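Below you will find the structure I want to go over with you.
Showing chain A:
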Amino acid sequence: MAKRKKKIIIVGGGLAGLSAAMKICESNAEVIIVAYQSLKRSHSVCAQGGINAAIDSKGEGDSPENHFYDTIKGGDFLAEQPLVRDMCYKAPSIIHLMDRMGVAFNRTSEGHLAFRRFGGTLYSRTAFSGATTGQQLVYSLDEQIRKYEHDGMVQKMVWHEYLGAVLDSKGICRGAIIHDLRTNEVFTLAGDAVILATGGPSQVYAGSTASTVNTGAAATMAYMQGAKYANGEFIQIHPTAIPGRDKLRLMSESARGEGGRIWVPKRADDNRDPLNIPEMERYYFLEEKYPLFGNLVPRDVASREIYDVVYNQNLGIGGQPMVYLDLTHKSKEFLQDRLGGILDIYKKFTGDDPKVTPMKIFPAVHYSMGGLWTDYETDSEGMIEPKSPRNQMTSIQGLYAAGEADCHYHGANRLGANSLLSCIYTGLMMGPGVLSYADNISQSADSVPSSVFSDAKTYWRGRFKSISKMRGRENPYKLHRELGEMMMANVLIVRDNKTLDKAYNSISDFETRMKDINCVDSNDWANPTPSFINQLYCMIQLCKIITKGALMRDEFRGAHYKPEFDLKQPKDFDPHEYIHYQEQLNFGEVSADAFPKSHLDYMKRFEANNKKWLKTSIAQFKNNQPNITYADVNTSLVIPRPRKYD
Partner candidate 1 sequence: MAKINQDQAHFYLLKINSLLGLVPIGVFLAFHLGINSLRTVGPLQYQWSIDLINNMPFLFGIEVVFIYLPLLLHSLMGFYIYFSGKRNVVHYGYPRNWLYTLQRITGVLIFGFLIYHLGTTVVPKLFYGKHQFLAAPFLMDVMNAEFQTWTGRIIYLIGISAATFHFANGLWGFCVSWGIIIGRNAQRNASVVFAMVGLVLTVLGFATVLEFSLDPVPVTPTVGG
Partner candidate 2 sequence: MSQETIKLKIKRQDNPRSKSYWQEFEIPYQPLSNVISCLQDIQKSPVAANDLGVDPVIWDCSCLEEVCGSCTMLINGRVRQACTALVDQIEKPIVLEPMSKFPVIRDLMVDRNRMFRALKKVKAWVDIDGSQDLGEGPIMSDHIRATRYTLSECMTCGCCLEACPQYTKDNSFLGAAAFSQVRLFNLHPTGAMNADERLEEVMGKGGIADCGNAQACVEACPKNIPLTDSIADISRQTSLKLLKDLLLK
């Protein structure tokens, strides 16, 4: 019997989707890429700073093991260690691959790859391509896919939206329900596997750096169809964003990586031009508090410090929630070469030139560490089994997730320049596994009863028909804004249970208001409103996951900061003490005078807290609510220990 040609549906045309597509195309399978928009437009293009790989080109003694450790520590030990280790070890080959594909990575004078330093590490391990690394990476993958398209191996289905998976009677994913965003037709696509590379959900917040398409709807739909959604409460707030009305634009971490300094005037009422404020009267709060890492502390730390300076110490510039990010001490030529792209963006959107005057910035919602829970398989040595069909599979058989839509790589907080890596890594890594899954499924999509597909189609056609007919009083776009503002006000950097509880209850108000929605657009051609209403419905479910997850997690970990449960690390505490403490515990007895009492108490608190909370939170859709349970994290490789960056 001739071997059947495998058919894989990939949803999303960003880094993860395109890398998966490339890998799968190489094995001669049929690939369909479903994307909301033309392929060069995905949100991955917004990533500015770079992509991490411990190539150690500067001879600093960096290694993938260090990269692995930094990532795990940066993520406050919540990341899945075998996966992260594999990612960090594959990172150098990923960079070399991208380089071979023509990414214009910056070079050294000898023509090798240049690397810069980024947050959360002491090594220069971030390869970068000007100030638009994400864009450059997406383009080069898009180009490879264009080659495959030219050779007839990929079908691009752009201007189409994924609505959900087609599940058979056993709950196995057999294809996808697709919505043509121009004709507004709903139809099904049969496939051996469906990959969701649909990005993050930051649009649930009103002040985010996300693209307009990042609603998280596809992942939420998978969750409502039974997939587990993990670590939803871990939302990264990027410390440096440019204020704006339609969105907050990112000011890349590379601005700090290249020497940018964060400060506020020491006096709250100091309204002088920043350039006229003498050095003595500036408060470089990150440098003062964290002498070792300085301005390059991880994002969660920087965001909290800015929040603290602005809201608790009331030192925001001109009383507003803003601080200075200053690059004016660097030469214009240096800035143009290293950061030209992002500095131009600042100038374009504010009218001020950052080469001349310090930028005003404030934290903004940036990334979701959480996402669809995915599986993986390790071999006898604890490395990832490359061809396992379990790799990156969600809890729905045949439905896969990659990129920001998954959950295992960044723990409680993502390090800068690791997201591009995790997108490409997951996309490439899952390819062989998806194919071996497709090879081994007992029943191909073609032999599934056609009613499975027609039922799904009927359901979704009916749903869109009824949405289109809604003529209530609520404008969906306004409602979305309000939902986002509610999330901004209540589920952001500093969290407390009273507010979270209130927020969780208020989500049901939004649900009620959803019933009274007005489908404001009556056109039956290229009408985005019904689709947006459906996404808004998903976003409400997502807000519940995030808020309930945050409410239930009574601890301070990474991006999830609840002051009430801060373990209050003693100032002179050294994380190594904890390792000695663990060693002593393993020997049996901790001698009473081995550690200062306050340290010992802290370590005991830390240990107890980890026992309870060092777990992946898993949300499952039950009775229209997220049912949250906790699963163990694989910490077999690095012992979880207190984080310290000063």
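The rule is short, and it goes like this: a residue touches a chain if its C-beta (ideal position, glycine included) is under 8 Å from a C-beta of that chain, and two chains touch if they have at least 3 such contacts; residues count from 1.
Criterion applied: all candidates are chains of the complex that A comes from, given by their letters.
Since the structure is predicted, the reported quantities are computational estimates derived from the model, not experimental observations.
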Of 1 or 2, which one touches chain A within the complex?
2
Looking at the complex, which residues from chain A come into contact with candidate 2?
22-23, 26, 37-43, 45-46, 93, 96-97, 99-102, 104-112, 114, 129-130, 132, 135-136, 139-140, 143-144, 146-147, 149-150, 182, 211-213, 243-247, 249-250, 337, 341, 345, 348-349, 351, 428, 475, 477-478, 481, 520-523, 525-529
